[in-house]
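Reviewing the structure listed below.
Complex shown without one protein chain; remaining protein chains in place.
This part shows subunit A:
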Amino acid sequence: MENIQHRFGAYIKIHWKTIVFLGVVLITIGLLDQFVDSYIRRLLNLCAIYTIISLGMNLVNGFTGQFSLGQAGFMAVGAYTVAIFTVPIEARATIFYLAPMTPLLANIQLPFIVALLLGGLVSAGFAFLIGGPCLRLRGDYLAIATLGFSEIIRIVFTNTQTITNGALGIKSIPTITSLWWTYGIAIIIIVLMILLINSSYGRAFKSIREDEIAAEAMGVGLFKTKMTSFMIGAFFTGIGGGLFAALLGTVDPKQFYFTLTYNFLLIIVLGGLGSISGTVIASFVVTLGQEWLRFLDEPMAFGLDLPIFRPGLRMVVFSALLMVVVLFYRKGLMGTNELTWDFIGKKIKVIKSKFNRKKSASQGGDNK
């Protein structure tokens, strides 16, 4: 008993800053949930969902070093699973008016959290099927193959009329209205990611990213380890997709066009391939940025009718941003570092010493 108390005390002592920080975050979410309007709330929900999906992508691309572009497909699987299992049974007849829902699924309705978990699991199952042939490929070939599979998933969903309602999509999914669902799950997934990455499995993932040949020579089974990472990544993405469906209240195949994947690619490259905190920061920057740069899509207000301001310009900003990152700041915001207290402390020290040097240099100048 005393031992447990002692260990608990030690744990608090080491992590008190993190615990305080987490408390501040939770209070902020609570306050925001009370006071913001529905537009901001939706935006903040989207930030959390993009964080979850980008973490799933970063696990595969950043930590395991496998360039996979199947994100939109896995997201679709999660979203459709949640949609199919949570739509009220009485509404199904009106939604599936072209062809009735298959009797196998027509009368099953699950609680949201169960459907969400199922969405993650089904998504991981798809990853297992896709991973078999794909993960034997490397580099660009893997990217092309996963991109292709994600398109295949979308096209299959467009054509399975009795399960996914085809191109019409599924409407009237019960929506989540508070921030707690998305942020609660985002926090859980961030914590799981941190724990996973700092375990033996996380090190095995990173060893594959660093050097496949050496990793294999050290006894790390390449295929099995890549598959583990791919499936966990798909699980997270499926959860994110499920939340996405429940946020919008409607899913249709057009939402999961392969261009969606590039949003997440932008986030993880900007945040740093192989950085959890970088992904979180970049998710907020990109999601909020995409909203706040909307003014670029509208014609300029003052006098001159500038032809450059037209719908689509804000996406140009992001393309340019991605190019700048790739050209000049290849490691992204965080590289493979994490925003730990030590890291912040070191940065502050560096800035302080720079500041002091500047000060002493300018004083030296005065003496002359």
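Just so it is clear, a residue touches a chain if its C-beta (ideal position, glycine included) is under 8 Å from a C-beta of that chain, and two chains touch if they have at least 3 such contacts; residues count from 1.
The rule is short, and it goes like this: contacts and distances are computed from a predicted model.
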As a check of understanding, state which of "Iron-sulfur cluster assembly protein", "Leucine/isoleucine/valine transporter ATP-binding subunit", "NADH-quinone oxidoreductase subunit L" or "Carbon-monoxide dehydrogenase medium subunit" is the UniProt name of the chain not shown. "Leucine/isoleucine/valine transporter ATP-binding subunit"
Just to verify: which one of A:36, A:176, A:192 or A:293 makes contact with the chain not shown? A:192
Identified contact with the non-displayed chain, of A:123, A:228 or A:261: A:228
Considering the whole complex, which of A:167, A:218 or A:316 touches the chain not shown? A:218
Tell me which stretches of subunit A touch the chain missing from the display. 192, 195-196, 199-201, 203-204, 206-207, 209-211, 213-222, 228, 232, 274, 336
